[in-house]
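Working notes, beginning with the structure itself.
Every protein chain of the complex appears in place save one, which is left out.
Take a look at chain A:
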Amino acid sequence: MNDMRIVKRDVDMNDIKISAKDVQVYYGDTHAIKDVNVEIKDKTVTAFIGPSGCGKSTFLRCLNRMNDTIDICRVTGKIEIEGEDIYDKRVDPVQLRAKVGMVFQKPNPFPKSIYDNIAYGPRIHGLARSKADLDDIVEKSLRRGAIWNEVKDRLHAPGTGLSGGQQQRLCIARAIATEPEVLLMDEPCSALDPIATAQVEELIDELRENFSVVIVTHSMQQAARVSQKTAFFHLGNLVEYGETGQIFTNPQDPRTESYITGRIG
């Protein structure tokens, strides 16, 4: 743990972006998430840490209703994004997901060209009025995804032909292209080598300027490096939530302490 660069970060008094109250998630008979209350701030990187199976990915997927695609999954409680209940009947999950982008554990570029991968979201949401507009969005997204220089000469080559790290940055660029307000990342670096991980982490730090980023990670070093706020999940409970520096240096709950010192998990 001594290689962690825990620096005091200036967490301003940002607005609350997402607030979850008494969230319960059931997979069939399994109670996967129990009474989770959390408030996630805007323009902040929030990390979810915890041992495997603790529910952090499940909770993340609640935030853009990706769990709707799983038949046996049931969510109760209230999750609000900017004061709007996303589980309200009037909310269309499709519109919600355009607002809350997601990057997955395994890079999953579509079997299309790099250009079409990025243009996919803007096209279906009608964000571009002309071809030039779309070209603009693609270039801007690829630049923000920190991959423009590597792919600008082969925009029409298949996205599946890139390396793993490039694919993941492509997927991040693809998620940003739809101009979401929140970016959810489900272990975005677990399939990447250290160099690609460093690039993606740097990227996450830059994304903080424009988005609220929630990242699930297995690596505590990563959580410490990229996040301002950290939530520790254990067995479906949110055990502790607070500023990253505090969680890692002065945890309040004994379970958090055991986990970050490597005794459980």
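Operating definition for what follows: contacts are C-beta pairs under 8 Å (C-beta built on N, C-alpha and C of every residue); 3 or more make two chains touch, one makes a residue touch a chain; residues count from 1.
Here, contacts and distances are computed from a predicted model.
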Complex member absent from the view - protein name from UniProt, among "Cbb3-type cytochrome c oxidase subunit I", "Phosphate transport system permease protein", "Cell division protein FtsQ" or "DNA metabolism protein": "Phosphate transport system permease protein"
Of A:K112, A:R143 or A:H218, the one touching the omitted chain in the full complex: A:K112
Residue among A:I114, A:C171, A:L207 or A:A223 that touches the chain left out of view: A:C171
Which residue of A:A20, A:I33 or A:M102 touches the chain not shown here: A:M102
Listed residues A:H31, A:K78 or A:H125, member touching the removed chain: A:H125
Residues from chain A at the interface with the omitted partner, ascending: 64, 66, 69, 71, 94-99, 101-104, 106, 108-112, 120-121, 124-125, 160, 171, 174-175, 178
